Structure formats: structure tokens, C-alpha cells
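Next up is a structure, given as C-alpha cells.
Missing here is one protein chain; the remaining ones are kept as they sit in the complex.
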Amino acid sequence: MAGNTFGQLFKITTFGESHGRAIGVVIDGCPAGLAVNEEYIHKELERRKPGQSAISTQRKEDDFPVILSGVFEGKSTGAPICIVIENKDQRSQDYANLKDVYRPSHADFTYQEKFGLRDYRGGGRASARETAARVAAGAVAKQFLEHYNIKITAFVSQVGTHRLYKSYKELDFEKIEDNPVRCPDAEMAEKMQAAIEEARKDGDSLGGVVTCIIQGVPTGLGEPVFDKLHAVLGHAILSINAVKGFETGSGFDAAAMRGSEHNDVFVTEEDKTRTLTNHSGGIQGGISNGEDIVFKTAFKPPATIAKAQQTINNKGNKTTVEGKGRHDPCVVPRAVPIIEAMAALVIADFVLLARGNRIGA
Amino acid sequence: MAGNTFGQLFKITTFGESHGRAIGVVIDGCPAGLAVNEEYIHKELERRKPGQSAISTQRKEDDFPVILSGVFEGKSTGAPICIVIENKDQRSQDYANLKDVYRPSHADFTYQEKFGLRDYRGGGRASARETAARVAAGAVAKQFLEHYNIKITAFVSQVGTHRLYKSYKELDFEKIEDNPVRCPDAEMAEKMQAAIEEARKDGDSLGGVVTCIIQGVPTGLGEPVFDKLHAVLGHAILSINAVKGFETGSGFDAAAMRGSEHNDVFVTEEDKTRTLTNHSGGIQGGISNGEDIVFKTAFKPPATIAKAQQTINNKGNKTTVEGKGRHDPCVVPRAVPIIEAMAALVIADFVLLARGNRIGA
Amino acid sequence: MAGNTFGQLFKITTFGESHGRAIGVVIDGCPAGLAVNEEYIHKELERRKPGQSAISTQRKEDDFPVILSGVFEGKSTGAPICIVIENKDQRSQDYANLKDVYRPSHADFTYQEKFGLRDYRGGGRASARETAARVAAGAVAKQFLEHYNIKITAFVSQVGTHRLYKSYKELDFEKIEDNPVRCPDAEMAEKMQAAIEEARKDGDSLGGVVTCIIQGVPTGLGEPVFDKLHAVLGHAILSINAVKGFETGSGFDAAAMRGSEHNDVFVTEEDKTRTLTNHSGGIQGGISNGEDIVFKTAFKPPATIAKAQQTINNKGNKTTVEGKGRHDPCVVPRAVPIIEAMAALVIADFVLLARGNRIGA
Partner (left out) sequence: MAGNTFGQLFKITTFGESHGRAIGVVIDGCPAGLAVNEEYIHKELERRKPGQSAISTQRKEDDFPVILSGVFEGKSTGAPICIVIENKDQRSQDYANLKDVYRPSHADFTYQEKFGLRDYRGGGRASARETAARVAAGAVAKQFLEHYNIKITAFVSQVGTHRLYKSYKELDFEKIEDNPVRCPDAEMAEKMQAAIEEARKDGDSLGGVVTCIIQGVPTGLGEPVFDKLHAVLGHAILSINAVKGFETGSGFDAAAMRGSEHNDVFVTEEDKTRTLTNHSGGIQGGISNGEDIVFKTAFKPPATIAKAQQTINNKGNKTTVEGKGRHDPCVVPRAVPIIEAMAALVIADFVLLARGNRIGA
């Protein structure tokens, strides 16, 4: 397996399986002198962890981050920062029955095909638990971005068929954490919550959409051609479990538009070059133009459901499977901090890459 | 600038500006012994080039690929393959008037901000001409994939508001090249063509969507976690000029679905493990499962339009700009071979990476 | 700080400071299905650790490797393998006096200049303790190479002015571990040992040379141009603390030779292409030719000595420093497993890279 490293200069490598001893991340390339607040990392992990409310899974994961290296007297030293999170609630017996079964729309079959064996306990490396390592690393990246006044905010804009059509400018980001679905519109949040409860009762699950806004991004981030800012963002976001789609700015709606309505007119405002509209989503030619970066991410409904489903085992024989234990009927609320983390890691990397833009820098 | 290299083992580096001497690509990592057909590369470039029909730009670019290295007696030697395409129709005088102007939704402003200077001739490095180098490299990747019976087919499934709702399984791929919009449904193709003509008459432009199907992919391609097959595909595709969105399998529609309807049930068919539906789009846990890989790409309408538009120049003063010369009112038909090329490069890379899956391989 | 990752396909990332909580390594890219013997890793760490004999440092480091991930039921799963080694004997008080002092020929000054701060405890990230993580990873690589019957053997060929001129073919590798200097020639080993004892008594230290032989390497490993087999080996080896020189085959002696004596004549032996001599050191044009790979590494004398030395502190004022505690007067014997580990990692990486040599593979 390759592909456990992401980033070029602010670079992370994650490791760990759902029911192994621990999961963790090594951050290589964090500049020296950053005040690293362990408590902040813990808080971000709390936002991601299951069991936060009635609508998410009831498992209690005590995700306490331990910084093994790279921080001395509270500051990053320039050395790689390794953060480890122990796996406490292992319950591997819950999964023994899945040893030979290929759960529908899970990674059981593809891992077996690729590697010839697999750690079947709780999905092993394919488990969403892996994203805790991303959130821990993202929390460090967010602290780095604070020095640049770059702020990343994600919220739930769709759950099942309930979709929030308001622009993010009409919303109060302070209200995102006010409800368990992480939708800043209280009325819509209630509908979403009800839909999730209903799905849970039906032993079913629901998909959704997360919107993310990055504010305060300076002009000049992103690399032309293959590493356009939104292309690398897309890579990062699409690598999150259960993601099926990614769009920036006008997104898929752009397909139905005409150039004359889509083009963002340049104007001068307070000596700054701005655009009147932001269909570009803050990125033009792959490079940030100083406007807010806006992107949306579509999540499929979780594959694990309580309902019995038909499938086959590794001998090719028919069998049925049903989700035991406690599983999220909708992962989208918990995906909010994961989206933010990946966005933070990408922006941090591009901030460092941009230091090489010019000869005089 | 970084980011002109893509891929890990089947790796490309592109170079060249729209109105410089030449554009080109270096392919490093193509295995030795591949019969490289120069004529095939040329044909693929012909599919991409402007001026193919009344509905695309009338510029004539004679894109003839010259292989400078890496091929000996018709076969790849294992050495880097450099393919160069001369820029013939330069007409830099067409662009002198744009030297100081920031065209709306172009990369003029962001390049200037990032680099402190820019090659303003025809968009320089930000021009879509850069994609010719990708198509040349993709043509080599496609020849490599023929050895594995992997076939990549893209077609236009939406232009403006005209959207083809049929499944790709109802379509005859042989008909894609029958019309200039590259939509295999003749009736829909006519509507799309009419819409493009209308936009042209209005001095305007149109967006659209390209659907791509990859057939014959073996199980086991893609790397878990950050380099999931669809994440790297997304990176590749989102890096193409004018792309605003990317989705695989059920895509954004998944958000509104329930797990019980979205999950792909495993069955055994002729001793092979298959799925009854393919909402996963051929990829589960980031790894190919042997089903067709399906993805869609949204393109915004081209920023260059004949209509006069308000903007500012590099001194911050208001001015207007209008597209002179010949420009595509809709790039989507020409995007078809570009999408295929990027998909081929990604799959070729993963085919090589998969050689490291197991100890015994 | 970057540069904590090494390798392309069999890739390691190390972390940890001398007196932090732990040091460790993440191996990404180890093929699935490898039987990973934890005990073997421990044994290799034992070979590296200080306090093995009277001639090396008396500190007792209980280097017990804990595998956090990537191994399930005794086999590599394809997921990243994280191995952590706790730091037990921390004694940071030993180092408080060095907080403001730049020890001669240590990394204190350069770390301070680069990062603006430093973890001064025992050298922090610059400590040779970091090499324990390399040895742990190398032990996994060695187990991988066993599948290919590739064997890596290093031994001490020079300590101070005592140099072994015999060819490695005259030596019995079984005798390397018979003495604490790890020189397979008993007579020379005694002289070396005496020299080290003498240096210790003088409160001084000694340099030396390690010779390494890699047997059983198939033809075709190594990548032409920048990643020639010996160039990447050189990179790996020169990155080990205290290394000042690296040579392959004839090495620096080649400078004084004529082509007619240096060229290795090809012959056919038992249907195999062999060379009569091996000045090439098993590598021609950067690619293995099937002969033994031979290289030598020069180590400087350790910078820490018991004798008082003049230096300055971080305010630029004169002071003196003397090595307290227990330090190796000669690191070369302990460098033997480190050299082997780095060589194993390089060869493992090239074995995987070579899977991409040809179209038919």
C-alpha cells in the first residue's frame, strides 16, 4: 500500500487500523516556532468523534492525542510531529462474524483482492476511524493558518432530500455548533435531524452535503497546471471515506450557465482588486484571487445499516449481513471537522509552496 | 511555479506556453517494450484541436507531435519520452491589447499576483493549449492500457441546459464521433449543437458535462487513504482548465439517497464477484472492484466571449474587454479527449503501482 | 523541517527526539503478505544499541519495538507499519548544562540557526538515537529481501589507523559478531579494540570505515540518470550521522587507475554473464549487473569527547565543554547494523521499482 502520505511541504503520513493498538499521524514540514496547543487538537478530535449526540453513533471513543515528538516547550521545533491516539474500545469480537463476509459497498472485497488478506476488524485501515489522524494533523495546520488570519468553516448544507439553498453569506457561522447536525440554519437543522432519526428507526442511513468556506486566503496560492488549488483540494476531500463528489464555486451548476452570467467582473474596492460575483469560488486559473474559497462535498449514505442485506462471502456463497452495534445513520455532521482538517492541510501546504513564487521572496 | 508534474510511476511533466516556441511533455516511467504509434498520438491531438467544425473555434492548429527521445525502432526504451508540439499559429499581435487588462474569470490577475509578471500572449501557461501536451501523453498511456484491455470512453452528456439522462449502457459508443458535440445520442446531439450555435450568435458561451467510462479495469487498483483511485482521478480531472466539479458513481445524487438503495449488492456471476448495481462507480474503499469506473466532470462556460464585458486593468482602472479572434463558445466537445487522456494517465499509474501490492508479485 | 521520509515505493518516515517520549518509523509501501518477525526487529535493535561491550557507551537503552499498525496475524497487510520505541533512559538533567552551549562539531549551532530554537536534550532530533528507527525499518526490509535471497553484510574494515586490506572474499562473515568491533579478522579486531580502549583512556574518540557487501542482487535494479543504484545508496548512507565519505567498487582508488586495468571483462560462466573483476562494485551505468555490490563508508570520530574543549555559547562568549556521561569513543562497530539497514531499505525500494521495468512484467 502506498498513498498514506499527503502534501508536499506541510506533509502528513497517517497510520493505524480501526482495531489495532493505535492510529496516528506524522507531520513533516511544519515550520519551527509554532505554538502547538494540545488542548485544541483534543477539541477538534472531540468534534469528530462518534457518540456526540442521539443522532450519531453511540460508541464512546476517548480520542486523546499524545504528541510523541516535534514539540518542545510548547513549540514546534521543525522536527516531525508525531501524534498518536490509542484505540481503547476495540471489541474485536463484534467483528469476528464479518471475517469472511463482503459487506455491500464496503472495502472488504477490494482489500482482499488487492492484498490477498485483510484486517477485518472494524474495517481495519478502511475504517473511518483513520480520519481521526487527519483531524489531529488538521488541528496543527489550523493553528499554523491562524498566523495568516485564514479561517476555515464547514457546515452541513444537505441531509437526504433536505437541502439548504441559502448563500453562506446569509448564515451565522456562530450557530453551526448549536445543533447536532451542524447546520447553521435552525429550521433546516430540525428537518435534517428528524430525517436522520427516521432513517435510524428504519435501520437505514442517509447521505448529505457539506459546504466549506475558506476566508482570508491571500492571492497567489495554488500552482498552475496539475496542482491547481481546487485540484489538490479535490484530491484531499475525495480521499475522505464516503465522498462521491466535489465542486468549487459554481460547481455542476456552471454547466447550465452562459459565460456572460458566469464571468466574475473585476472591480477596484478600497484599492483592492475584487470580483463582483464569485462563481470562481475564489480560485482562477488554479490560483487564489483573494475572494472566499467555496466548495461542496457530497457524501453517500453510510454502507453499514441495521437492515439485513443480501451479499456473498469470500467463497462466493450467498449470505446476509446486518449492521450490529452502533453505527451512524448519517456521517455528514461528523464530517464537518474532517473537511475542515483536510482543507487546512491543503492551504497550509500552499502557503509554504507560495514562498517559492518569486525570486525576491 | 511547481505542479507541472503528475503521476508517481507513470509520470508526466508538461511545459510550454500558448504562444511560446513549443509545448511538450516528458513521460518518465513508461515501461520498456511498448510499441509507440506516433500516428495514434497525432490522431488524438486532432480530436482535441480547435477548428474541427463550425461549432468550435476556427483556429487551425497543426498539432504535429515530434518524439524527441525514449522511443527506438518504434518501441519505448524505458528512457523518458519527450514529445514536442511546435506552436505555429502564434499571432501574438492579437493579444498585445490584453497586456495590461485582467480579463474576467481568466488567470491574468492571479498569475500577475503570484509571479509579479506574466506572459500575456494568449494566456501563456494558463492557456488551454497546455492540454495538448496532456493529450499526447495520454495517447501513450492509452497504448499502454491496451495491453490490459482497459478502454476509456468519454462523451458529452450535457451542454447548457440540455442534459442526457440515459444510462451509458443504453448508448452506442461507436456514435460518439458521429457528430461534432461528441454526444452518442443523435437527437440530443442536435439540440446541443443548436444551443452552441445560438450562444455563438449571441457572442456568448456555454458550459457542459462530460461523462467518462473506464471498462476492463482489474480489481485492486487504487491506494487506500489519500490516493484512493477516485481521489487521484479527481485531482487529474479538476486540474483541467474550466472544470468546476467532479463526481464518481452516484455522485451528488448520493446525498439524497438511503443506504438501503445505494448499497451495491454483491453476487457471484460466472465465478466472478460482481455487484448488481454500480452506485460505487467501480471503486470501493478507493480501490477498483472490477465494475466499470464511471465519473462526470462539470465545465464552466468559457470565460472568453465576444460580448463586451466590464473589467479593470492592472492599474485598477475600469475598462472593457471583448473576445477577438476565434474562440470556442463551448469547450466540452473538445474536452472529451482531454478527459480520456487524464483518465488514461491515472489508470496507467495505478496499474504500475499495483505491481507492488503483494509480496509474491 | 523536511527530509524525514526516504524511499519511493518502500518508503519510511521517521520521527522522534533523543529525549522525547519515543522515536519511531512509519513504513509505507511494504507489500502485503510479508511475515514480519517482531523478535528479529528487536535483535537488530540490540545490535545497534549502546552498552553492548566495554568499548562502546555504557548507557543501557532498552530498545523494545512496538508495532502499532500494519501487521495482522503476523503478516503485513499492505497498510503502513508503524514501529515505536519508547525512550526510557532520558536523564534530561545530564543535558541542561548544554542548553546554551554550541558543542564543537555537533548540530547545536546549525539547528539553532535554522529553526530559531532547539530541543537541546541529548541532541534532540540530531542525536544518533534517530538511527534506531532506521534499524527497525531496515529489519522489515531485510525480511522482505529474504524472499529474493538478497543478503546484506557489513563489517568494520578500519578503526583509526588500523585498516584491513584483505578482500572481503578472504573473510569469514560468520566471524563478524565474534568480537565487539565487528571485524571478521580476529587479529585486526584485537588491534582495533586496543586502539579504541586507548582513545577512551585519553578521553578522546576515533573514526573508522565500514565495508558493506550485498549478495544475491538480481540484474536490473537501479534507475538510470539521477537514481542510479549507487547514487541512492550514497544518499542513504551519507544521511547517517558522522558519515564523511562513500565509495562504491574501486572508489577513490579508481582515480589512480587506467581504463585497461579498471575495466571489468565480461565472460560467460555457466550460461550466466559475469565479470572477471568487480571494480564496478556490482553496478554499471547505475544498474546492478548481478555481481556483489560493494561499498565503503567513512565515519569521523565522534564529536563528544571527555576532554575539555574550547567553544562558545549562544551569546558568542567563550566557554569550555566536556563530554559527561557515557559516550562511544568509536561508533563504527554500532554503525554496522545501521549501514545494513539503510542498504536494505534502498535495495527493497529498487526491487519494487524494478517491477515497472518492462511492459510485460
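Labels A, B and C are assigned to the chains in the order they are written; within every chain, residues are numbered from 1.
Heads up, the rule we're going with is that a contact is a pair of C-beta atoms (placed from the backbone, for glycine too) under 8 Å apart; a residue touches a chain by one contact, two chains touch by 3 or more.
The structure presented is a predicted model; accordingly, all values stated were derived computationally and were not measured.
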Sole contact to the chain not displayed, among C:37, C:215 or C:263: C:263
Residue of C:48, C:75, C:106 or C:121 touching the missing chain in the full complex: C:106
Residues in chain B touching the chain absent from view: 1-5, 9, 11, 13-17, 20-24, 26, 28-29, 32-33, 66-70, 72, 75, 77-82, 84, 111, 114-119, 124-125
Interface residues of chain A (partner: the chain not displayed): 9, 29, 31-34, 76, 78-79, 144, 147, 224, 352, 355-361
Absent-chain interface as seen on chain C, which is shown: 1-6, 8, 14, 102, 104-107, 109-111, 113-116, 125-126, 130, 158-161, 199, 202, 204-209, 219-220, 222-228, 230-232, 234-236, 238-239, 244-252, 254-260, 262-268, 271, 273, 275, 279-281, 283-290, 298-305, 307, 309-312, 316-318, 353-354, 356-358, 360
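The rule we apply is simple: only the chains that are shown with their structure count from here on.
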Chain closest to the assembly centre - both centres taken as Cα means: A
Length of the line joining the C-alpha centres of chain A and chain C, rounded to whole Å: 39
Chain centre separation (chain B, chain C; CA means) in Å: 46
Gap in Å, rounded to a whole number, between the CA centres of chain B and chain A: 26
Residues of chain C whose C-beta touches two or more other chains: 9, 29, 32-33, 78-79
